[in-house]
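Here the complex is missing one protein chain, while the rest keep their positions.
Let's turn to subunit A:
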Amino acid sequence: MQPLPQALPAPGPGGPRPAAPLLALLLLLALRGSAAAPAGSEGPQGSAAAPEGPQDSAWQRDSELPHGLLQRAARAALHFFNFRAGSPSALRGLAAVQQGRAWINSKKECQVDLEFTTEHYNPEEGEERLGKCSAQVFFKNEKPRPTINVTCTRFMEKSKRQQEDYLLYKHMKQLKDPLDVISIPDSHGHIDPSLRPIWDLAFLGSSYVMWEKTTQFLHYYMAQLSSVKQWKTDEDAIDFDYTVLLHEFSTQEIIPCRIHLVWHPSKPLKVKYHCQGPQAPEEASGIEEGSAAAPTTGLTNY
């Protein structure tokens, strides 16, 4: 029924390999309906041919890889990475997914292993550097807050990053009160260069929110910073209270979120948030103290 499981190279920029059927819907329907193993093997043993997968024998190799799933996993991993790095000058965006595999178990939990390239979120003139990451993303059945293990190649010298962050910090401390800012970017996509650091910092805070809200079916982009409620720089850290509009791709909804973050270049990021709209209470809001959960080993490799 299913072909022998093999590592399917995910479609690169050139487009999907015609030989790989990428059937998100079919996969999900099959998973919902079936108690029996969808993979070719009998019984609960799972695919013996995929040794890199989880060791638990309850895992089935998912050879019909919905391409959308890899993208969602990559973005979740990047949101988590950006949040953990806590560095508004070194934010990364997704360049391309290179390859990935997924496993699913009887509890409909989904693990995705993948490799992808990244680019600088805020590239300087002519900057073309690509970074490379590998990640393990574990989705609990339709529940948000996927567990992420991500390692990325060195993108920027650590000292340079710290320097850039500190420059940003100084710039922010000198900014006149941006409370009258209506939206960044404006309707035409413009961001005043002097306000760019606000956008970057807002994106950093939003990364935490977007990571937490991502599931195997839902993934988010930051569409617009819609208002600045508070911008306090009189103390050591930048105290930033703002609302952001997140765009969820599969429902196409725009979700307003109120985010409050406290940032200082040499301290862990603190984020609190509350998003509007119909969702389970545990998804609607969250608090993270940057130091509360230690980064997993091999998280970053600056």
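In this text, contacts are C-beta pairs under 8 Å (C-beta built on N, C-alpha and C of every residue); 3 or more make two chains touch, one makes a residue touch a chain; residues count from 1.
Keep in mind that, in the parts below, contacts and distances are computed from a predicted model.
**Student:** The chain that is not shown, which UniProt protein name from "Isocitrate dehydrogenase [NAD] subunit, mitochondrial", "Carboxypeptidase O", "Synaptobrevin homolog YKT6" or "Origin recognition complex subunit 1" does it carry?
**Tutor:** Checked against "Isocitrate dehydrogenase [NAD] subunit, mitochondrial", "Carboxypeptidase O", "Synaptobrevin homolog YKT6" or "Origin recognition complex subunit 1": the hidden chain maps to "Carboxypeptidase O".
**Student:** Among A:Lys140, A:Arg196, A:His247 or A:His260, which one is in touch with the chain left out?
**Tutor:** Of the candidates A:Lys140, A:Arg196, A:His247 or A:His260, A:His247 is in touch with the missing chain.
**Student:** May I ask which residue of A:Ala96, A:Val181 or A:Ala237 touches the chain that does not appear here?
**Tutor:** A:Ala96
**Student:** To test your reading of the contact rule: which positions on subunit A touch the chain that is missing from view?
**Tutor:** Residues 11, 13-16, 18, 21-26, 67-68, 75, 93-94, 96, 121, 183, 185-191, 221, 223-224, 245, 247, 249-254 of subunit A touch the chain absent from view.
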